[in-house]
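Every protein chain but one is kept in place in this view of the complex.
In this document, chain identifiers A and B correspond to the written order of the chains, with residue numbering beginning at 1 in each.
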Amino acid sequence: MRVKRVKRNWIKIAFFLIVFVVFLAAPYISFALLGSNYLTELLTQSLIYGIAAFSLNLLLGYLGLPSLGHGVYLGISAYTTAICLAKFHLSPPVASIIALLIVIGSAALFGPVTLRARGVYFLMITLALAMVVWGLAYRWVSLTSGDNGISGISRPQLGPWSLRDISNYYYFVLGIFLICLFIIHRIVRSPFGRSLVGIKESESRMRTLGYNVWLHQYLCFLIAGFFAGVAGVLFIFYHGFISPPSLELTPNIEILLMVALGGPGTVIGPFIGAIVIVFLKNFVSAYTERWLIILGAVYIVTVLYAPGGLMDVVRLVRELVRGEKKVGKKAPNGY
Amino acid sequence: MGIEMDIDEKKGKNAPCFGPGGSPCLRLDHLSKSFGGLRAVKEVSLVVSPGEWKAIIGPNGAGKTTLFNLIAGDLIPTNGKIVFQGEDVTRLPCHRRAYKGMARTFQITNLFFNLSVIENLVLAAQALERTKFSLFRPITSYPHLYEKGMELLRRIQMEKQRDELIKNLSYGVQRQIEIMLALTKEPHLLLLDEPTAGLSPAEAAIMVEMLKKLPTSITILIIEHDMSVAFELADSITVLHNGEVIADASVEEIRQNRLVQETYLGVK
Partner (left out) sequence: MDFVILQTFNGLSYGALLFLFASGLSLIFGVMRIINISHGSYYLLAGYIAFTLMQLVNSYLLGMLGASVVIGLLAVLMVRVFLRKLAGNDLGQLLITMGFALVFQDLALLIWGGDPSTINVPNFLNGPLVVGHFYFPRYRIFMVLVAIFIGFWLWFFQAKTRVGAIVRAAVDNEEMACAMGINVPVVSMSVYALGAILAAIGGVIGGGFLSIYPGLDFELLPYAFVVVILGGRGSLEGAMLGSLVVGLVDNFGKVLFPELSYFTLFAPMVLMLAIRPTGLFGKK
């Protein structure tokens, strides 16, 4: 029906337009509606965690490897940047680049160890490794200031803009986010990205066809680590402070939930998950300290009733609205 | 015993499978595999000539699939050698054997069930190319992969089902696609693991007809449980029993072999 299709397109266009405007004008909307930077702050956090969620999604959603220690790369990146700035007094760009190199190096190191495991074993290994790094952050006091963490990281000047102004930093993060989103979108649709999906479906089949499965997994690991590293750099400049609790189990669980809630294996799903979790966490924390119970409950409900995440719910709703449902067709040639 | 394909198919680069100096396509040399105390494959030696279609038959537990797994590279033998096209591939990783020209199908259908038919074939098509490492161009911008996939689908009249998810297709069709996947890279040696497994007699007949149309330039090793299929398709037959070769000869000779008749066919 032409009329229905045009109407649906209008709804879609309107929706994306609103989203676009909101993100583009966030600082102004924040002041107009709330008289403060609150919305800007939340969106900045969402974007940063969104990038981290994207990176975990590559491992979990596309390759099918559940990592419970992915936050470790964010932590390593944040810590390295902080150490370079606070202890070695390097410039922010140099510190950031070193952080990214160190993160890729860590992923390169951890990869061969963790990739010997699959499924639940992979989950255990990634967590154990994350705890090792946590332990280092905690005990290697000479480097990381241990329990005190490293603070006093301030945002630099970027050309004529001072990134100390949260509105400016927001746009900076938004820019980086869009670049990451674009790159990940390309990777996922590329032959390499499709090979990851094939590996998730059947490793043995891929191997027989001629794929060096381990190599593909390793590369994916490195790429995922890199993006988590990017998130880590943005993270430390946003908060200005990093300490061992950021490397504990709970933040890892939060990132995993962002991917699971948003929609593993979709491009934009993890970002939606990130937005939901960040906003929920901030709202909930304003009224009660019981954030973890709510997070746990969200987890339980998601797993039970929306295993494909919110993106799956959106898809189901769209199919219901269209009044159609995909039914598998049988082949006609005699079987 | 294959019927020649039409001219279009012959234009493919199906080079015969042989080694330097005319050595055979595949040679197994006292190949053995033990799992702890269990000797699944015992000193199996056999030779497959280029273009030959050889069936491996034997009762359940005879070691047929283990043998395949050794040849394909999913298992490392305990003893012995595997020489493919004159090259010792005994310890060569599974994926590298694909590069040498080996392809296999699985007894239990091993496809990408949540992907569409064409996506399965495209993954197979890019398997041996550098394309598979391409990060930035969408896979749809490589039309030659899709053309290859469609060409294979045309052979089994399934072009219209290209976007169907594998899991929504019937078992018989899945078995056919399983074979098409293995043919994507024009292999020298094709290992078929019980292609008619689980098919009804009617479906099996259609499968056999399809197999008969495979080019004779492909060397084929086929595990079959169904004796009539083995006799119909193969040039020669190897009989396996308790991990050992008890007979290895042409179809006619096997038909008349008393030992085979007793152990496998149960004739007194």
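Note that a residue touches a chain if its C-beta (ideal position, glycine included) is under 8 Å from a C-beta of that chain, and two chains touch if they have at least 3 such contacts.
This is a predicted model, so every value here is computed, not measured.
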| item | value |
| --- | --- |
| Partners of the unshown chain among those that are drawn | A |
| Identified contact with the non-displayed chain, of A:A25, A:A108 or A:A128 | A:A128 |
| Residue in contact with the excluded chain [from A:W214, A:F241, A:F279 or A:Y299] | A:Y299 |
| Selected from A:L181, A:L222, A:I253 or A:V314 as touching the chain missing from the view | A:I253 |
| Positions on chain A contacted by the hidden chain, ascending | 66, 113, 116-117, 119-121, 123-125, 127-129, 131-132, 134-136, 138-141, 248-250, 253, 256, 260, 290-293, 295-300, 303-304, 307 |
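Note that only the chains that are shown with their structure count from here on.
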| item | value |
| --- | --- |
| Complex contacts: residues of chain A adjacent to chain B | 186-187, 189-195, 197-198, 201-202, 204-213, 219, 328-331, 333-335 |
| Residue numbers on chain B that touch chain A, as the complex places them | 72, 74, 93-96, 98-99, 103-104, 106, 110-115, 119, 122-124, 126-128, 131-140, 142, 156-158, 161, 164-165, 167-173, 181, 184-185, 202-203, 206 |
